[in-house]
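Read the structure below first, then the notes.
One protein chain omitted, others in place.
Going in written order, the chains are labelled A and B, and every chain counts its residues from 1.
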Amino acid sequence: MVDVTERAKQLREVAYYPGCALEGSGNGYDVSTRAIAHNLGLKLRDVKDWNCCGAMEVKNIDPKIQTYLSSRVLSQAVNATRNNVVMAPCNGCYHNLKKAEYDLANDQNSRDVVEKISAKAGHKTYEAGQAETIHALDWIKETIGEEGLRERTKGKLAGLKIANYYGCMYVRPRHIFPEKDQGPGSESTSKPHFMDDLLAAAGAENVEFPLKTACCGGAHTLSDSDMSTKLVLNILQAAEANGAEVIATECPTCHSGLEMHQIRAEKRFGKKTNVRILYFTQLLGLALGIGPRKLGIHTNISESIPFLVEKGLT
Amino acid sequence: MPIHEKSLIRPENITTHDELVIEGVDVSGHWSTFIETRVIADYNEAMEEEIASLPGGENIHRCWQCGSCTNSCTVHAIEPRFNPRYWIYLIRTGMESELLRDKDLIWQCVSCNKCTYACPRDVVPEGVMKATAHWLEMKGHVPESPSMIFDKIFTEQIVEHGRIEDTKVLMQFLKRTNQPLMQDWLKQIVMNIAARLPMKWGLKSAWSFVFHPRTRGWKKAGAAIQDYIIEVEQHHKAALGAGASRAASNDNPPQRKLHAAE
Partner (left out) sequence: MSKPILIVGGGPAGLAAAHAAASVGHSSVLVEKTAILGGAPIQSGYAKLVPSGQWAKDAIGGMVSRVESNPKVEKKLNTVVKSFDGTPGNFVAELSDGTRAEVGSAILTTGFTHFDSVNKPEWGFGLFPDVVTTTQVEQMISSGKGVRCPSDNRKPKRVAILLCVGSRDRQIGREWCSKICCTVSANLAMEIREELPETHVYIYYMDIRTYGLYESDYYWKSQEEFKVKYIKARIAEVTSDGKQLIVKGEDTLVKRPITIPFDMVVHAIGMDPNVDNMTLSAVFGVDLHRHGYIERKDTYGVMGATSRAGVFVAGAAIGPETIDDSIAQANAAALNAIAAAAGNSTLQAAE
């Protein structure tokens, strides 16, 4: 095992895979991720000519196409940086890259299909183990860490009550995340805490929130909107009932799902909730003294700027 | 009759008699206890194997009916008829007509994988739900679900460009499912953002709409994926035998490139 400080040094430069959502509806996540990287002196090397990871939609058509798509991303990430670490802020991308890594390491059939499509597509087949995928949470946690954030933010988020929402793809199914549930210091799949840890280091007060890994129904945001609205409403109401002013997110699909269905719940079911929805990178950015526009907060659907002004955070 | 068995009385099975006298008692009309036989007369022995041959269904034979999938299920909490454990039992025993009663629910699985996380036998119930939804469509028991339509639009864009553009997926989906673009809640969302302006952002999304985001040098990869899609689709059809038909595809938009020629 690489020692912690050595690893922290290595991760100061990673390959960056934003994925489709961060180019579109999740733009605020992309902008804020780049802004805090810049502020913290961390280098992001964009993966060249990346493609979609395959998302849930392609997996439903055929899981092996998803494996191929993710494997191509991973092959583009190899040699992008010296450490071959690729950071994906989107839970969907992160999950799919991890899943491809697992399938390629453990399933001959997946290897065969990926090899066949890669050959036809005219590029080298990605082999399991050539790259390592991490989430934006791992990236900040392992490079700057709680101690570093405490120093840099001076507890600027003090008094802010946050419910941390992680969603499904960051923790399930458990076997694709072999590094989780490994005792102290590692992330937990039943009660994840990395985002809680980082925001607490920046001074925030994390509320007790039992729905951290509940599902927002992102798979059916459009195809079964009532289901998604009900699931989101559950999450929003639980957060409010526990006293949260803000829900922190770490996934563009969850984030826009919460935002869209917050509005839809009000329009269709007459259920209004006021909890604001912000990316954890936006919250950390504010804590680091970066302006809300530079963090893309104005491009969120959920209105939070007046609240942030009132809290003295901008 | 124990209270829980009341669920066995189904409207379609209640018999009605205009004039019926049994042992001197007039029992004409609706009688909830005069229901059709509940005897299961036969098993569809091919069903489990067919579903197991579709992606996600591979491990269905492992299930021992513990109920962990159902009790952890996101959709079950909202819709109690959504019961993966029960459906797996029906599929494994081949009780097709029972399964078909719930055919319009199965596609609603939100892929949260709570079931996969809980399942002690590693059946991957999430995969089984996908395979079953697929099977129902391929057999013509149900029309293409909105979810499948969405997945196809999404996949088509990737085959073509390597990436997707979310507004475009959304608009195509609404069009293909005959829904109005300007629904109240969608309008509200657009207004929320527009109010905070950034003209630039509006322009930017317009830009990416016209000039679809694409991956450089994608052509060959897209073609390779398309070939593969056709190949697996043929494979699945063969596995499901002659019974596989797209009987319901008339309700749906015209044939798209994604399907193998039929």
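Rule of thumb we're sticking to: a contact is a pair of C-beta atoms (placed from the backbone, for glycine too) under 8 Å apart; a residue touches a chain by one contact, two chains touch by 3 or more.
None of the values given here were measured: they were computed from a predicted structure.
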Option from B:17, B:121, B:219 or B:237 whose C-beta touches the chain left out: B:121
Sole contact to the chain not displayed, among B:72, B:132, B:145 or B:215: B:72
Contacts of chain B with the absent chain, listed as residue ranges: 4, 7, 64-68, 70-72, 76, 80, 83, 85-86, 117-122
Residues from chain A at the interface with the omitted partner, ascending: 174, 188, 190-191
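Everything below uses one rule, namely that only the chains that are shown with their structure count from here on.
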Between chain B and chain A, distance of the C-alpha-averaged centres to the nearest whole Å: 27
Touching residues on chain A, where the partner in the complex is chain B: 20-21, 23-25, 27, 49-52, 54-58, 60-65, 68-69, 72, 113, 116-118, 120-123, 168, 171-174, 189, 214-215, 217-220, 222-224, 227-228, 230-231, 259-260, 263-264, 267-268, 298-299, 301, 303, 305
Chain A contact footprint on chain B (complex, rising order): 55-56, 74-75, 78, 108-114, 116-117, 124, 130, 145-152, 154-155, 158, 162-167, 170, 173-174, 177, 184-185, 188-189, 192-193, 196-198, 201, 205, 208, 213, 215-218, 220-221, 223-225, 227-229, 232, 258
